[in-house]
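Got a structure for you, written out below as structure tokens; questions coming shortly.
A single protein chain has been removed from this complex, and every other one stays in its place.
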Amino acid sequence: MRDPHVILRVVSKFLIPFIALFAFYVQFHGDFGPGGGFQAGVILAAAVILYALIFGLEAAKEAFPPSWVRIGMSLGVLLYGGTGVVTWILGADFLSYGVLAEKSYHGQHYGIIAVELGILLAVTSVMIAIFYAFGSRQPETDEGDW
Amino acid sequence: MDILSLFPAWLLEQGPAFVIVLPLLMGAIVAILPSRTLAWWAALIVTLLCSVTAFGLLLQVYSEGASLYTMGGWDPPHGISLVVDALSAPVLLLIAAMAVVTMVYAMPATIAEIEPKKRAPFYAAFLLCFAGLMGMVITGDAFNVFVFLEVSSISTYAIVAMGAARDRRALAAAYNYLIMGSIGATFFVIGLGFLFMETGTLNMADMSRILADLDGGSRVAMVGFGFIVVGLGLKMAMFPLHTWLPGAYAYSPTMVSVFLASTATKAALYLLLRFTFTVFDPSFNYDIVVVKYVLVGVGVVGMIFASLQAIFQTDARRTLAYSSVAQVGYMLLGVGIATAAGIAAGYLHLLNHAIIKGGLFLAMGAFWYRFGITRVTDFNGLSKTMPWTMGAFMISGLSLIGVPFTAGFVSKVNLTIAAADKGWWWAVAVIVVTSVLAIIYIGRILLAAYFGSPPEIDGEMAKRNEAPLMMLIPMWILVFLSISIGSNLFGLGDNFVMASERAANLLVGIGG
Partner (left out) sequence: MFSILFEQYNYAVVIILMMTGLYVVFASQNLIKKLVGLSIFQTSVFLLYITIGKVEGGQPPIVEAHGDDHASLEPVLVAAGNAKDAAGYAAGHSDVLYSNPLPHVLILTAIVVGVATLAIGLSLVVRIREVYGTIEEGDINALDYSYNLEGIEE
């Protein structure tokens, strides 16, 4: 049987790597320019969701298991909060990145990178989790009945 | 102070951030914990630690004055600051303590009400809600208020909906709450947007300073104030905006209604006090007009109508929910009197009502736990089958009515005196009338419980079937607190009155 969605499949196979790459571009520009974890996370999640739409939810769940997604959500928050806890341990106020390095502006930079990573992880996982949660419900009406 | 020296210095110094960060991070951890019992222990310990910290902060405020914490070391007005003062510290302690009470009770209650798979996420959502409420109260940044408001609200929608395992109406109730709550929060943000236009800052202290320089500011600030009052009014179930509340309280899992009834509306009321008396100033024309006519108006109408509605409910939990709306009216009346005594009475009623309603909803949860009943007609003979639980319900109920030697009496008397001093004799009359209405709606339940006979199950009289100890202990702690405040045991009553007076002096002092 011929695959009716062959063009979609081929095009998205080309697109998905670039979407993911763009997500990381946005992510790693986020510390000093426009961009950051929120935007990058949504773009990265969009890549996964596109994959799920084209190749099916099951294939996407194999690539990104729901258990990872669940841990990713928590890990992202913990990475963000953990940065703050580290600054606590170093004896400063919560989230005072300045103490993370010798020079305070280097510290600010390191801190924001760690925090943005946490945001990326959390936002990506949450967006995928929302998609999985809605997508995995069994439809009451069959595809043909619409 | 002696007790204060027992607290580690770090905890007092970093406490303001600690009480938000700890539940937030533990919420994330609890969500992925495999064991449900472990999740409960984690949540309990978090709430306990937060209460201890909040207590330390309260003592610190009383001995050393208000403190300001800068998030990330960024000074206000650019950075986010956390403010602990005589107004926020008691509410912080109240929320944390009620969370502990709820968590102790939650152990047996969740087993009965939440599916095993959903228990760990339930505790996680509860901790997020708790973190959001603490954040709302402690933050000194106006936009941060919105963020924490939504953190607490969104997790509240989720945990209210979890009552669906028990009663499907929880879903519709959660949906209504979501719509109304989101509209409220959005109104609040619109108001903040106008304030930001006018002042160019988000820090509350800075805002207040700039507004005072502008002599209240232009119409922009006035419109912003209107939006903020309506938004917070929705959140605290101010009378005509209360429609989400009865459903959310009546059908959510029982420990959620305990926690919501004693904290969520109180945090919103606290914010209203903050905005009307410190960010804005009663010396601005529009501010005092709103306080005097709008807040008092809806407060008084709400007291009467919600009390009447409470009488005609078939479901006892809805009765209590409507009574909560009425009690918000008392607090608004206290705020509207706008003298130090009036605000102090409103604030005291806020604290007392949390304790009273917490006790009532705990007892209500225990009734459901044992017999699965919530309707008033099912209460027949409960005094024989569950004497201790019914006893706690009775004392809390009497306290709600305002019988002498209970907490409700103290705050109602203070409120009456404040109203009389102002010369508002009609307000005194309204307080008396609504107290009579409270006698009817609480008395209706008590009558059935004490003078009805237990129903027959399989031809036999229902046997005595007391609630488990894990439920009775938090219940009686609240009952004991309520009596202690009312009869001034251990100086508790004086301490509560003192706390509310300090809070009121702070508000009126700044307001001039």
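A and B label the chains in the order they appear, each numbered from 1.
One rule holds for everything that comes next: a contact is a pair of C-beta atoms (placed from the backbone, for glycine too) under 8 Å apart; a residue touches a chain by one contact, two chains touch by 3 or more.
Keep in mind that this is a model prediction, so the values were computed, not measured.
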Sole residue of B:L4, B:I45, B:A66 or B:I190 that reaches the chain not shown, by the stated touch rule: B:I190
Selected from B:G73, B:G297 or B:P468 as touching the chain missing from the view: B:G73
Interface with the unshown chain - residue positions in subunit A: 32-34, 38, 98, 103-106, 108-109, 123, 130, 133-134, 137
Interface residues of subunit B (partner: the chain not displayed): 73-75, 78-79, 143, 146-147, 150, 154, 157-158, 161, 164, 168-169, 171-172, 174-175, 178-179, 182-183, 185-186, 189-190, 193, 196-197, 202, 314-315, 375
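As a working rule, only the chains that are shown with their structure count from here on.
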Rounded Å distance, subunit A centre to subunit B centre (Cα mean): 36
Interface residues, subunit B side, partner subunit A - complex: 14, 17, 21, 24-25, 27-29, 31-32, 69-73
Touch list for subunit A against partner subunit B, complex: 70-71, 73-74, 77-78, 81-82, 84-85, 88, 92-98
